[in-house]
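Removed from the display is one protein chain of the complex; every other protein chain stays in position.
Here is chain A:
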Amino acid sequence: MPALLQYAKRGVDALRRDRSTETVRGASPGTHLQLWVLVLAVVFPVAVAVIVSTKETGVVTSLGDLLPGSYAVENYREALVDYRFGRFMWNSLAMSLVIVVGKLVVSVFAAMAVVYYRIPYKDLVFLFILFTLLLPVPVRFVPLFQLMNDLGWSNTILAITVPYVASATTVFILRQHFLSIPASIVETAKLDGVGPLRFMLFVLLPMSKGVLVGVSIIMFVYAWNQYLWPLIIIDSEANQVAQVGLQLLQGDVQGGQLSWSLVMAGSTLTLLPPLLLMIVFRKPLLKTFNIQQK
């Protein structure tokens, strides 16, 4: 009996050794299998949403019901037109584009001043900008709501864009990138007598394309996914954004007037813009994240 155990143990050891020599050469099939399972888990909820958005009703009570239906066109049309999701998407797009362009211009200006200008108390100015990291929307939405009422901006696109335009993160990332542009190039530009506007347009921006794309994607995803602030400050359906529009659709489901397949169509629509941008521009995006962390 002990001999048999010995034999079995040797067998197991041999198997172990096989596996470890395999990892020296490359990943074992087990690694791929585990990845497949985990990827499936991460993708599954959204895959269900997309499938359900093509079905007649949203009733999917068993895994066997997860076959695509033939109501895709019908459902998306109904969501976009009858439930005004087209309008919500448009509002979200307008909000996100205004925030992205506004933030980009304003932050390039600020970062250029911080890096290329001789300013008294420069560190203090930069600190003043960085300190706003401590003041995210959740900390100040109550007084911001009152401020918007006083300004008469409630329920307008101004309310959901202007407060986002100052961005410590973007200024910081751009500053880091500007500091990585060789000083010799900057000095050459100076010797050539290049003015600030031409320096920005013909030296700085062309050398920053990747980072500008990267921060734009980060800003777009951030802006598009805003939920709490529009929920509070926008109170008419005509001006509402897609994130909160989803909540309105869901309310209709609870009320029994609407099928889940429409909510999933709305969800899929709301997911698409940030997802596509991220996939298309993943390379500059990942590079920009690398800068942020340093």
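Just so we're on the same page, contacts are C-beta pairs under 8 Å (C-beta built on N, C-alpha and C of every residue); 3 or more make two chains touch, one makes a residue touch a chain; residues count from 1.
Definition applied: contacts and distances are computed from a predicted model.
J.: Leaving aside the chains you can see, what is the UniProt protein name of the one that's missing? Options: "Acetolactate synthase small subunit", "Fe-S-cluster-containing hydrogenase components 1", "Amino acid/amide ABC transporter membrane protein 1, HAAT family" or "sn-glycerol 3-phosphate transport system permease protein".
T.: Missing chain, UniProt protein name: "sn-glycerol 3-phosphate transport system permease protein".
J.: So which of A:V48, A:A72, A:L93 or A:I157 would be touching the chain we can't see?
T.: Residue touching the absent chain, from the options given: A:V48.
J.: Among A:L135, A:L205 or A:A238, which one touches the chain that has been omitted from the display?
T.: For the chain that is not drawn, the touching residue is A:L135.
J.: Write the list of chain A residues that the hidden chain touches.
T.: 19-20, 23-24, 26-27, 31-32, 34-35, 38-39, 42-46, 48-49, 52, 58-63, 65-66, 105-107, 109-110, 112-119, 125, 128-129, 132-136, 138-147, 162-163, 165-167, 171, 178-179, 183, 186-187, 189-190, 196, 199, 221, 224-225, 227-228, 231-232, 242-244, 246-247, 250, 260, 263-264, 267, 270-271, 274-275, 277-279, 282, 286, 289-290, 293-294
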